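Contents: one structure, followed by commentary.
One protein chain is absent from this view; the other protein chains keep their places.
== chain A ==
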């Protein structure tokens, strides 16, 4: 009886130790990848400082003198949360791609014959990617004062929590895609086929007029664009992040959290099922 309990606890300790080891490996590898680090720093600088500041003056409530809508934030403030999402997205997917390398270079075998369950192995991979992506998200956060965003101690945990969930969901997504790709075509295919389309259609770099009703929105913008934006789950994630950072929501903030959590659960489960199948 007692022996059985000890046995059970010992097994759990092995899984936790392994989880820690593999998580640490992911993080260490990411920090040794200078290319990824450079991207993580230069991307937010380009988007926030160059694009954001450059476009800021054009983003006013007036078009040819006629007021179309007035928003309570600057363009820079508006895109800032989206740039965080972009940085998280790039890093998450980049971490997930290492699944392919692990398989190609045999390291995966070493892990598969260890006493770790596949759930532990996958969880370590995803948590490792999440950690690195979250740190890259924080790199953007450092630029907050250039974007005129005062971050209060109350906002910070909310924002970090959302960022972590988003990173978890996106890393899982990356693993799901990487598992479906048999030969490696490089990271380019991910960024062009997944990251950028998701990003551009998530109301991240232009707002759908918040003052208009849904029917009116469809009059101002082409129908297909509105549909795309509304169907893109990232829209709601970025919106929730906006709520936390600049206190502006287009949708119910709970909807955003709900969608991210659902994405985490669904994508991780799919990745897990794939993993047990191979």
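Heads up, the rule we're going with is that a contact is a pair of C-beta atoms (placed from the backbone, for glycine too) under 8 Å apart; a residue touches a chain by one contact, two chains touch by 3 or more; residues count from 1.
In this section, contacts and distances are computed from a predicted model.
K.L.:
Match the chain absent from this complex view to the correct UniProt protein name in "ABC transporter ATP-binding protein", "Ferredoxin-NADP reductase", "Electron transfer flavoprotein subunit alpha/FixB family protein" or "Cytochrome c peroxidase".
P.N.:
According to UniProt, the chain not displayed is called "ABC transporter ATP-binding protein".
K.L.:
Looking at the whole complex, which of A:25, A:158 or A:218 touches the chain that is not displayed?
P.N.:
Residue touching the absent chain, from the options given: A:25.
K.L.:
Under the stated touch rule, tell me which residues of chain A contact the chain that is not displayed.
P.N.:
On the chain A side, contact with the omitted chain comes from 2-3, 6-7, 10-11, 13-14, 17-18, 20-22, 24-25, 28-29, 32-33, 35, 98, 101, 104-117, 186-187.
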